[in-house]
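A single protein chain has been omitted from the complex, and every remaining protein chain is retained in its original position.
Showing subunit A:
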Amino acid sequence: MNVLDFARAFFSDSAHWHGYDGIPTRFAEHVGFSLEALLIAAAIGLPVGLVTGHYGRGGNALALIATAGRALPSFGLLVLMFIWIGFGLLPVMIPLVVLAVPPILVTTYEAIRSVDPSPVDAARGMGMPEARVLFQVEVPVALPLILSGLRTAAIQIVSTATIAAYVSLGGLGRYIIDGLYQKNYEKVVGGATLTAGLALATLVLFWAASRLTVSPGVRRSG
């Protein structure tokens, strides 16, 4: 049997489409964790990135934090948090957020920094208050890059959220871990396929968001 056969077997088994271990439930759980982790990471990364980028300060400190964040192995952190905190959502959220903050933070900072200084100067010279300079001049132009940081973070979260299953939480990782344990490769392949599909869907979603929110004047000149 090859991978395609495993996948076909997994998805055609009607038992996999119902109940607490059914695909809809696991899918919803996975999307739930991922969304929560992304929102928390964005709530940290975006404001810090925007403010440091706007004032052009703290770039070195950010690079340091980002490198440290990337160097931390998510799985190790998960186990550590699990031992320390115990069962629950928190030990899962911490590694996911730690994973997602650096790309959001660093890309947002860089995106704002790389905005052409002359419109910013013009805006200030016309008497635009600082907050408006940031949100009405810098952010619209930096938006494609900011979105790309969020997209990278989202995809990393979606792929990494499978580890939640190790600490007995749900999500699509359940199939992979249980499948490996039970030597049920249909399940492993099914879980992996679903995770990959979700990551692709995330890509498409961000592409659509960028089409909707980025001004045509920026899209084509950038």
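One rule holds in what follows: a contact is a pair of C-beta atoms (placed from the backbone, for glycine too) under 8 Å apart; a residue touches a chain by one contact, two chains touch by 3 or more; residues count from 1.
FYI, contacts and distances are computed from a predicted model.
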Candidate names "RNA polymerase sigma24 factor", "ABC-type quaternary amine transporter", "Glycine cleavage system protein T" or "NADH-quinone oxidoreductase"; UniProt protein name, chain not shown: "ABC-type quaternary amine transporter"
Contact partner of the left-out chain, one of A:G32, A:G58 or A:P140: A:P140
Residue of A:A122, A:L180 or A:A196 in touch with the missing chain, whole complex considered: A:A122
Where the missing chain touches subunit A, by residue: 116, 118-129, 132, 136-137, 140-141, 214-218, 220-222
